[in-house]
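Every protein chain but one is kept in place in this view of the complex.
Our next item is subunit A:
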Amino acid sequence: MDPSVLTTLKILITGESGVGKSSLLLRFTDDTFDNEQAATIGVDFKVKLINVDGNNVKLAIWDTAGQERFRTLTPSYYRNAQGAILVYDVCSRQSFSRLDAWFDELETYATNTNIVKMLIGNKIDKDRREVSREEGLKFAKKHSMLFIEASAKTKDGVQMAFEELVQKIIQTPGLWEADVTSQRGLSLSDRTQAGQPWSCSGYCSMV
């Protein structure tokens, strides 16, 4: 592994089909956007190197298909993930009401008990909103998640969402250190308590 990389984190994106999971990911990794982004078959995978608080962190992000028929394939990808992003479409009530099922799946299959969970309400650029920000906040609060609304199309919130998630993972003791013990002892324990468990500390919730 590149010695300048502190750790590699595994992050999983799930949610109903067509809510813009792949678009969010591509906006973050390649800063591109395709209105007609092809429906993911099974799972896809992207790598991105980001810098959080002066540490280089490699992100291996698994983008899953939302279709019911692919669902049996995805549970295995929850394994050893340190972060999970649940996406819904703010213009689709149905994609929001299915979140419970997605959350249950996440709880069932995640092997890291303290996996950091984030809820993203996507497509805020569109004008026919069906799910209010408050509803999203409420869901996130209930399930101790990070919450942000974003738009892959206009870039709003995308970068912040991923950065915040990574920061939170790095600050969670025992979640990732096991991978780096052999490399170097970097103590982050002095700032493990950051904000409330459910809301982004700082700038996320201001979006």
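Just so we're on the same page, contacts are C-beta pairs under 8 Å (C-beta built on N, C-alpha and C of every residue); 3 or more make two chains touch, one makes a residue touch a chain; residues count from 1.
Basically, contacts and distances are computed from a predicted model.
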Protein name, per the UniProt record, of whichever chain is missing from view ("Multifunctional methyltransferase subunit TRM112-like protein", "Rab3 GTPase-activating protein catalytic subunit", "Eukaryotic translation initiation factor 4E" or "Elongator complex protein 4"): "Rab3 GTPase-activating protein catalytic subunit"
Residues belonging to subunit A that touch the chain removed from view: 16-18, 29, 35-47, 60, 62, 66-70, 72-73, 75-77, 79, 92, 94-95, 109, 111, 113
